[in-house]
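Apart from one protein chain that is not included, each protein chain of the complex appears where it belongs.
Coming up: subunit A.
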């Protein structure tokens, strides 16, 4: 696999400002190299009339761990929907919304993705996440760790001790071999411990005397104090509640004055499909994506992702325990709940998004509106919050929708009139181009995660040789009209190359290397660590159900680590 030359492709590499130039990409020992004069026996891929992009990066997906597996355990119905036989090089596959671990890796690779981040890991259950990571072939992985309802966090916030909070965040990332700070319905997970929720940013979390707003701002400060590669990654309060766009915007405002410790956003707010909602109840439910996009157009400290809804089956899974119980009662659906001692909550609820059910139709529009009304393409990532909005295998559908106003019109014909009245989608003519799509499916994901300096999301010299080649000629195809061709091309890339090795061709897996796992090791001054450990030892002695010595993820579980250092000044 040592040398590979991709010749004459139309290259879209936004991080290096390359917009469709015809170029050769040279690969040596798993890295992109400048020198295209490789040895005579170099393997050559003729990419003329094809699109070449960096390997796809997904900054927010639920691919591994206790929640995902709870979904599999409660959904044999889903397992049966994606059955694929074992082949000479691949393990058998199952599932659609909750695929088995092998399918998770193969299907992402077949879609042209080479790096995927799991969006919610409770520290206590991180070992399980890494066991599943170990069984997800091909793709590189990393995980965001839940801090938003954690006792140690809330105590430090109450004491306004940001140094100790930073020490805990650093320790938690190390204990879980995690990558970044995830906050889900801050304070709500703790309130759910006694079956309650928090009602907004300034409600007080029972027994801890802090507010969600204080948790968010304090964690943002700690995050920047540690110079973590990624910003805080936030699932807002009141997600899933009509009228929640106000809370979403208010949350963004909270963080306007925080200075980022790295060259990136201060906060990433996730899956806007579920929290750019207007109205006061399900009757007058409407989209307020325009209001959220307006805010985004005036502020650059926030990035977001779509969490696009896909009609059909989904399995919702989140640390937002109270929201999931409400969902399950509303839909009379199966309900799995998983409170995590001292740390957070979680819930898993299977559901179906149905066309002409106007609430679902409006939600479908919200994600698209946010992406299309926000001018800066770098600010909105393409995701489906897999498998909450729908499974990741539907990304090509979302790409086609974003690139074609005509496709959106065709889809809208199948939906309720209320959707037209209560969203702005039918008035939006914007069509994204190939460059925008490259931003929204890889470049911006890598940038937002802070991975560009670690070889992801671009094709500059020294980057990981993760490359996707799509069977589509941008000169010949008018994406606005030929959206079906676009969708097909993105469903089956001609080549997916991972670390210089062709791992998938035309929808078939050709090699199954093991992926790496990124985690962040942040250092903090010893004095703060000492104070922290005093607190933690007490918590393990009295309140956790396991001992400190058995808590941290052992190195056996992270077989191919990439450790990114942070912390200090």
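Definition applied: a contact is a pair of C-beta atoms (placed from the backbone, for glycine too) under 8 Å apart; a residue touches a chain by one contact, two chains touch by 3 or more; residues count from 1.
Heads up, the rule we're going with is that contacts and distances are computed from a predicted model.
One chain of this complex is left out of the view, and of "Thiamine pyrophosphate-dependent enzyme", "Type 2 DNA topoisomerase 6 subunit B", "Phosphate ABC transporter ATP-binding protein" or "Formylmethanofuran dehydrogenase subunit B", the protein name its UniProt record gives is "Formylmethanofuran dehydrogenase subunit B".
Touch with the chain omitted from the figure is made, among A:28, A:62 or A:127, by A:127. Check A:2, A:352, A:376 or A:556 against the missing chain and you find that the one touching it is A:556. Interface note for the absent chain: among A:22, A:44 or A:73, the touching residue is A:73. Check A:24, A:250 or A:339 against the missing chain and you find that the one touching it is A:339. Touching the omitted chain from subunit A are residues 64, 66, 68-70, 72-80, 82-95, 98-102, 124-125, 127-128, 131-132, 135, 192-195, 207, 325, 328-329, 333-342, 348-349, 512, 542-547, 549-550, 554, 556-557.
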